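Data block below; observations after.
With one protein chain removed, the remaining protein chains of the complex are shown where they sit.
Note that the chains are named A, B and C in the order they appear, and that numbering of residues resets to 1 at the start of each chain.
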Amino acid sequence: MKTRVTIWHEFVHEKSNPDVRKVYPDGIHGHLAKALAAPDLEIRTATLEEPEHGLTKEVVDNTDVMLWWGHAAHDKVADDVVRRVQERVWEGMGILCLHSAHMSKIFKALNGTSGKLHWREAGEKERLWTVDPAHPIAAGLPEHFELPYEEMYGEPFMIAEDAHVVFMSWFEGGEVFRSGFTLKRGNGRMFYFRPGHETYPTYKDPNVLRVLANAIRWAKPVLSAPYPKTHSPEPLEPLSQKDYNPGKAGIIR
Amino acid sequence: MKTRVTIWHEFVHEKSNPDVRKVYPDGIHGHLAKALAAPDLEIRTATLEEPEHGLTKEVVDNTDVMLWWGHAAHDKVADDVVRRVQERVWEGMGILCLHSAHMSKIFKALNGTSGKLHWREAGEKERLWTVDPAHPIAAGLPEHFELPYEEMYGEPFMIAEDAHVVFMSWFEGGEVFRSGFTLKRGNGRMFYFRPGHETYPTYKDPNVLRVLANAIRWAKPVLSAPYPKTHSPEPLEPLSQKDYNPGKAGIIR
Amino acid sequence: MKTRVTIWHEFVHEKSNPDVRKVYPDGIHGHLAKALAAPDLEIRTATLEEPEHGLTKEVVDNTDVMLWWGHAAHDKVADDVVRRVQERVWEGMGILCLHSAHMSKIFKALNGTSGKLHWREAGEKERLWTVDPAHPIAAGLPEHFELPYEEMYGEPFMIAEDAHVVFMSWFEGGEVFRSGFTLKRGNGRMFYFRPGHETYPTYKDPNVLRVLANAIRWAKPVLSAPYPKTHSPEPLEPLSQKDYNPGKAGIIR
Partner (left out) sequence: MKTRVTIWHEFVHEKSNPDVRKVYPDGIHGHLAKALAAPDLEIRTATLEEPEHGLTKEVVDNTDVMLWWGHAAHDKVADDVVRRVQERVWEGMGILCLHSAHMSKIFKALNGTSGKLHWREAGEKERLWTVDPAHPIAAGLPEHFELPYEEMYGEPFMIAEDAHVVFMSWFEGGEVFRSGFTLKRGNGRMFYFRPGHETYPTYKDPNVLRVLANAIRWAKPVLSAPYPKTHSPEPLEPLSQKDYNPGKAGIIR
């Protein structure tokens, strides 16, 4: 059975900035759909401007792994769509939050944090170090790899304490950053990956694409069915047989 | 300087259920304010029915540690008040989520999870085990202590992976539960403590009160001032001096 | 390619206690080798009494997942064999520590803790709760399952903080315990599983066998090759060109 992937993209910069359009003529979502295509994946895309942002209940319920890229329009994403996505993660759906999605509603809702960081756009060099080489997301990646031009994100990065760091970045301008980390929320898995500024062809880099391809396979749901409601495994006497004595330690209702 | 504590309580059951009123004539908030009174604390209370639920910007900004008890009216808590409380936690305020607050908006927002669990109300015995005796919240607590009658909460409990467990419960009916755990979100600390069903005098138990007293001291803010915005520590050449070449790896803006 | 499994057993109780021999006539190792046999596994056994405890460099180097059961003879295991096993875990080998292996040298070496706990042997009921139903080790397991007679292990259990708990136990006598947890050390994975006292037929229970079978598949190495030694990715001026000035901040060698 194929893994059902939905690539969600706000798709704003490509329409307002001709330089971004030159890098991604089909949008970041369109580009990634082609670049990540594989026999074991069934990929579709969805964008902000579609009804319910393209994330109807039917689409979300039938997604195994979602990718999320947003930046300029985080506030335009409806709260009930975010809740739908989050609840699906709790059920087991995987989600990859990309680059500036660190300030998206869904990233903050899953981390429980602000997602704040320091940043600078100066087209500087970024070098990513593989901190956990034995993680499935790092499979086939070198010890370190470089992106010649990227936006800088710097620490402190306000993320959940249980962020398991797979990649760390070194920046030409002097900063460090936890650039790739995993979380588990309910039955579902999240992966955040930092690189991917819209004005650079980062998503054409083979190492970056390999990280995303690995992460999709890693984030697939393990479990789909919820547990049935349970009853007491041990025999308990009925409430009414116990003393009612609110003054001491008693049962009241 | 005193630690400024705000005890927030939805204050619903005491008004609708005479049995609860018998246990807590002044409300759970009123009871806790008296029971936790100490020279190093400045305690105030706030309830759902007050304007802005008693949690105005001024109150929240001047709170070091907040206690939160809610159950019947989670949905009636305004989203912007929840956001205000959460942002204050990120700044450094401590928060104690009590009993059925596991389904409150603030608990879910800080965990990033659903807070779901199994439950049963049968007035059964609960025994709490001190799993991390070296934690400041466990100071002075015995290896285990009992509550003769409590509601049961059972695993799996949907909480964040980085929950550090201090207390675990054994229930007469056969379940186990992670009853006391800590989280850190941004600069602030959270502690969840399970016991405290409104129909039993749990908050009169000396061990329970000791846990809460310890947790208030542990949750006090360490840091209050935010960092200033930073600039590149290393010299970077101006953007314009780099090649512009979107077809390869170039700078666009 | 098959997963190469080595089941290590101290094999002491079966020889000294006829009651244990009745339950496991072929030893726990012999029983498990048969009970866990599967087309994707290549299983061998090793025991304390063999030269180098059956864990020669060749055996260890050619093991993907090791199972470890010990109790009466922890101290008789040679330190250099323990080091060999630990270094192989760091390289990527998986290891399952079973029952009283909580006090084995390898368990303590991987946790960095004493492994201490409370215990009682009274043939009481144990109920295991699946705390993380989405973990691969929990695949196919029910929400909870029971063992009618087992030894009791109780909290506090001195294990590493990063123990990720998959199963928790409830005991008839009133205790709770983190009965199944995972660790990662270097490139290798560890799983500890509590049940398995030698006087009860615990390893004949289908749920227990399923946990072990799942854990073997989960613990398989992800990575085998170490990284090459690296050199500075950024150009650095030779040491000799910098000032030597030990009184201030200088370079000395």
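One rule holds for everything that comes next: a contact is a pair of C-beta atoms (placed from the backbone, for glycine too) under 8 Å apart; a residue touches a chain by one contact, two chains touch by 3 or more.
Note that the structure is a prediction, hence the values are computed from the model and not measured.
Only one residue from C:G30, C:P142 or C:G186 touches the chain missing from this view: C:G186. Considering the whole complex, the residue from C:L48, C:L67, C:L96 or C:L110 that touches the absent chain is C:L110. Interface note for the absent chain: among C:V5, C:V23, C:L128 or C:V166, the touching residue is C:V23.
Which of B:H144, B:R178 or B:H197 touches the hidden chain is settled by the complete complex: it is B:H144.
Residues of chain A in contact with the chain left out of this view: 127, 129-133, 143, 154-157, 161, 164, 168-171, 174-176, 178.
In the full complex, chain B touches the omitted chain through residues 92, 127, 133-136, 138-139, 143-144, 146, 184, 186-188, 221-223, 227-228, 230, 233. For chain C, the residues touching the absent chain in the complete assembly are 17, 19-20, 22-23, 87, 90, 109-114, 118, 120-124, 147-149, 152, 154, 156, 158, 160-162, 172-175, 183-186, 199-201, 227, 229-234, 236, 239, 242, 246-253.
To be clear about the criterion, only the chains that are shown with their structure count from here on.
The mean-CA centres of chain A and chain B are about 25 angstrom from one another, to the nearest whole unit. Those residues of chain A in touch with two or more other chains are numbered 184, 186, 227, 230, 233.
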